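The complex appears here without one of its protein chains, the remainder shown in place.
Let's turn to subunit A:
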Amino acid sequence: MISFSQVYKRYPNGFEALKNVGFTLEAGEMALITGHSGAGKTTLLRLIAAIERPTSGSIIINGQNVSALKSGAIPFLRRNLGLVFQDQKILFDRNVFNNVLLPLQISGFSSRAATGRVRAALDKVGLLGKEKARPITLSGGEQQRLCIARAIVNRPSILIADEPTANLDADYARDIMDMFRSFHQVGVTVFIATHDAELLGSTQQRVFTLDHGELTT
């Protein structure tokens, strides 16, 4: 469950990126968040993972009050989230397999147990044949799948994706969206930021709209 109430976010330079944002996303629900560029979508997602802290208001994730979380507890919050970043944050000095392995190493999996999970995650996103490949040799869509594989390998209960279909052609974008829908169907809470109009047209999910930091729907 993700629940915002009266959340404000003012950046150190004084810019108010979110104003009085409140909504609740139930466990197992899937939703999209849209809005013009600079509306505050990324900011909102970063608040969920405690990458940014709210200026005021409360954010509850799976019953935990993130806005009051001690910094020592933040890593453990993040391990329960699957995060796909707008700027991807792929590590280009290691192959596909090791990129996906990283979250498991962080959680302390033995390498045998981890190998199976990495393969399963790569299989789900259709990259099993490329586990030895360098990320730089992947196409844009494949890199995006790599990010998704890394986000789901820990089997998180909440999956958060920031512009996962940016710069992809329509077919590829639909593939990716289908993938998220399949995670949703097995009970994962899915929250996706996008301004891809086509994606919005073809969906029956809940859609939030941000406008200059304010939630309009």
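Please note the rule applied: contacts are C-beta pairs under 8 Å (C-beta built on N, C-alpha and C of every residue); 3 or more make two chains touch, one makes a residue touch a chain; residues count from 1.
Everything below uses one rule, namely that contacts and distances are computed from a predicted model.
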| item | value |
| --- | --- |
| Undepicted complex member, UniProt protein name, chosen from "Cell division protein FtsX", "Polysulfide reductase, NrfD", "Spermidine/putrescine transport system permease protein PotB" or "Dihydroorotase" | "Cell division protein FtsX" |
| Hidden partner chain, touching residue among A:2, A:30 or A:83 | A:83 |
| Omitted-chain contact residue, chosen from A:105, A:137 or A:182 | A:105 |
| Residue ranges of subunit A at the interface with the undisplayed chain | 49, 51, 72, 75-79, 83, 85, 89, 91, 93, 102-103, 105-111, 150, 154 |
